[in-house]
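The following block contains the structure, expressed as structure tokens.
Note that this complex is displayed minus one protein chain, with the remaining chains in position.
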Amino acid sequence: MSVGAWSAFVLVLRRELCLSFRRPDQLIQPLMFFLIVTTLFPLGLSVQLSLLREMAPGVLWVAALLASLLSLDALFKSDAEDGTLEQLVLSGQGLYVIVLAKTLAHWLVSGAALVLVSPVVGTALAVPLSAFPTMMSSLGLGTLALSWLGAIGAGLTVGLKRGNVLISLIVLPLAMPLLIFGAGATDRAISGTSPVGALYLLAALCVLTCTLAPFAAAAALRITLE
Amino acid sequence: MMSSGFWSMGGYARFVWPCVGFTGAVLAWNLWAARRHFAAARTRSARALAMAASDGA
Amino acid sequence: MHVSGPNGTGKTTLLRVVTGLLRPEQGVVTWRGKSIASTPTDYQNDLAYASHEPALKGDLTALENLRFMVGLRRRATSQELRAALDRTGAAGCADLPARVLSAGQRRRVAMARVLAVGAALWLLDEPYTNLDTVGCAMLSALLVEHAQKGGLALVVAHHELSVGAKMRHLAMQG
Partner (left out) sequence: MWTWFYRLASPPYVYWVAAAATPWFLSLSVVAIGYGLIAGLVFAPPDYQQGDAFRIIYVHAPSAWLSMFAYTTMALAGGIALIWRIKIGHAVAAASAPIGASFTVAALVTGSLWGRPMWGTYWAWDPRLTSELILLFLYVGVMALRPAFEEPGRGDRAAALLSIVGVVNIPIIHYSVVWWNSLHQGATVARLGVPKMPGSMLWPLLSMLLGFMLFYGAVLCIRLRGEVLNRERQSAWVREAIKA
């Protein structure tokens, strides 16, 4: 009779993806933001390829963090506004599972999409082809970990009208290790040294946030609903 | 009273004394701000009590 | 059980405490002899809550909304869901996106969700709002039927209920 945690997970994930694909404009906005911000840097600095190559990891990573953070604000907001969130809390399913599914769905349409367009940006910033695998895998792991952290921030600010700046204020300091390891790995791949260590650390952070952050985000949602 | 060597801090006076001064200022600010915070809370409570008393009368 | 009272006396707060969304300042809420805070999952499986907001996603059709919301609780076929929509008079809305529905139609879809979940305890916050005369009669009939099956309903409404003598009444005053 009752529904298991796994089917609930799949159900939430499918619904979230379905909702996102019915609003394609909101899918594309963070991607366009990512492209525009990374275009600003060469315009503001110089078109010297050697300089761009040196700046590339930082530029890519800062732009990716900001782009995924922008869309994270809406993670729970619409559900909170129309009363769906209360229903989810009372659904008899653990809030942990629901947060996990919603956040993963969010990453699939934002972070994973950023990873897919990153080769274009990488080419524009003179990243050598050999560094592409590292750049893409580090961006994938990093944006995934950021999504978990961002879920905490989104949960904490869900009841606030102007939570957009606050969520950045809360999440960005927590996300600095991701930036350091992610940009570090890309930097090493560009300069031809082995990025494996940084990638492992990034993966470890990703696993750690994935296991702990949904608990914190679920607790945050309970606090803001109460 | 004290030798000028003490005040010159071996040539590092312009780093050492601002540090001591700034930290002293932070300590003083903390004390001042905490007292002000407490005094404000007290006046607020007193006002709330006075209002409750006048309502009851 | 019918809870009534003027605005601002805590009817919705009471309901939210009973759902477990809000922790009571004092006392405990128990269900089947157990505190709801200690066994939230068991309690939630027995409960269907309809708040002010109908909890519908505008981009999904009424049926898709139901399939998700009910699907978290139990496995329900499309026929069952359509039957529930039919029962609340919202069968025509099934394949329309919720965004184009009127407030009354949304209320009916939300009621269909409560019906389809098949819970023993209904917690309804102002369920008569936005409903027309036919809708009000339909809702009252549903409540009577639910009670006859042995179900419980806690209804918060400033509206007079016409569901017969089986209803107990709690009037809240400021």
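When the chains are written out, they are named A, B and C in that same order, and each has its own residue count from 1.
The rule we apply is simple: a contact is a pair of C-beta atoms (placed from the backbone, for glycine too) under 8 Å apart; a residue touches a chain by one contact, two chains touch by 3 or more.
From a predicted model like this one, the values you see are computed outputs, not experimental measurements.
J.: List the shown chains that the missing chain touches in the full complex.
T.: A, B
J.: Looking at A:117, A:174 or A:210, which residue reaches the missing chain?
T.: Residue touching the absent chain, from the options given: A:174.
J.: In terms of residues, what is the contact footprint of the unshown chain on chain B?
T.: 2, 6, 9-12, 15-16, 18-20, 22-23, 26-27, 29-31, 33-35, 37-42, 44-46, 48-49
J.: Considering the entire assembly, which residues of chain A contact the chain that has been omitted?
T.: 152, 156-157, 159-160, 163, 166, 169-170, 172-174, 176-177, 180-181, 184, 201, 205, 212, 216, 219-220, 223-224, 226
What we mean here is this: only the chains that are shown with their structure count from here on.
J.: How many angstrom lie between the CA centroids of chain A and chain C, rounded to a whole number?
T.: Here chain A and chain C have centroids separated by 36 Å.
J.: Chain B to chain C: how many Å between their CA centres?
T.: Distance between chain centres: 56 Å.
J.: Between chain A and chain B, what's the gap in Å when you average each chain's C-alpha atoms?
T.: 42
J.: Under the touch definition given earlier, write down the residues of chain A that touch chain C in their complex.
T.: My answer: residues 1-3, 7-8, 11-12, 15, 18-19, 22-23, 78, 81-84, 86-94, 225-226.
J.: Flag every residue of chain C that touches chain A in the complex, lowest number first.
T.: Answer in residue numbers: 19-23, 41, 44-45, 47, 49, 51-57, 59-60, 64, 68-69, 71-75.
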